[in-house]
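Apart from one protein chain that is not included, each protein chain of the complex appears where it belongs.
Right, chain A next:
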Amino acid sequence: MNTTADLKVVYFPSCINRSMGKNSFQDSDDLQLTELTHQLLVRAGFTIIYPESVDTHCCGMPFSSKGFAEANHEQSSALETTLLKASENGKYPVLYDMSPCFYHSKEEFSKTLKIVDPIEFMLDYVMPQLVVKNKKDTVAVFPVCSVKKIGKTEQLVALSKLCADKVTLIDSNCCGFAGDRGFLIPELNEHGLRELKAQIPANCKEGYSTSRTCEIGFEKMSGIDFKSIFYLVDEVTR
């Protein structure tokens, strides 16, 4: 495995993944996403730089979504400053573990930080460093809205096909979970995913995406295990 020192990455774990842990399908000895990401990156030969006082940061999107424009800008610019420092002014890529946060920062940031979305990072940075040892039979994947907006649906499929023989791409608008809306107005999520179950093949028991909150709704509406695609990459390369 490549362990050269220049494979450095700044890992920004989103506030959602820092606070929300495993889903109901996961065992007690499974790793939560932030821990799994850490191990996966190390296994792929990366040296991880965590942004200073990472626990105080958030991309700002939760504030923006609720109409708190000022709180959003404060959060976002504080994060940008910290990431610039951590990446030595953009020398190293910054990995986001949720697509919506990546999209939000991409829209907000003014300077030339090299922030990378979870799909691109896995496909272009991690997979070349690892070998797929036990491909899965069948998985379902969902391109969350931010993936569609940055035009990465095809890359999500390409990444998934490296990891599984049969990939079902879920066709849906926004799932309706929309951050915390799935908790506050559950009927929106239920309406958004009313055709989900019919799309998932009977033998498909695992689904993957790149947004923790969306995954909660997918788990609820499909009845199958839905989690970050990082878990898929990790499992098939171990």
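Just so we're on the same page, contacts are C-beta pairs under 8 Å (C-beta built on N, C-alpha and C of every residue); 3 or more make two chains touch, one makes a residue touch a chain; residues count from 1.
Note that contacts and distances are computed from a predicted model.
Trainee: Looking at UniProt, which of "Branched-chain amino acid ABC transporter permease", "D-lactate dehydrogenase (cytochrome)", "Peptide/nickel transport system substrate-binding protein" or "Glycosyl hydrolase family 16" names the chain that isn't shown?
Mentor: Record says "D-lactate dehydrogenase (cytochrome)".
Trainee: For the chain not shown, which residue from A:L40, A:M98, A:I200 or A:I216 touches it across the whole complex?
Mentor: In the complete complex, the chain left out is touched by residue A:I216.
Trainee: Consider the whole complex, including the chain that is not shown, and state which of A:K85, A:K114, A:K135 or A:H191 touches that chain.
Mentor: Counting the whole complex, the residue in contact with the absent chain is A:H191.
Trainee: Using the document's definition of touch, tell me which of A:D55, A:D124 or A:D137 contacts the absent chain.
Mentor: Once the missing chain is taken into account, the touching residue is A:D55.
Trainee: Using the touch definition from the top, which of A:Q32, A:T168 or A:Q199 touches the missing chain?
Mentor: Counting the whole complex, the residue in contact with the absent chain is A:Q32.
Trainee: Mind pulling the chain A residues that touch the left-out chain?
Mentor: Per the touch rule, chain A residues meeting the hidden chain are 13, 15, 17-24, 32-35, 38, 42, 47-48, 50, 53-58, 60, 63-71, 74-75, 145, 148-149, 173-178, 180-188, 191-192, 212, 216-217, 219-220.
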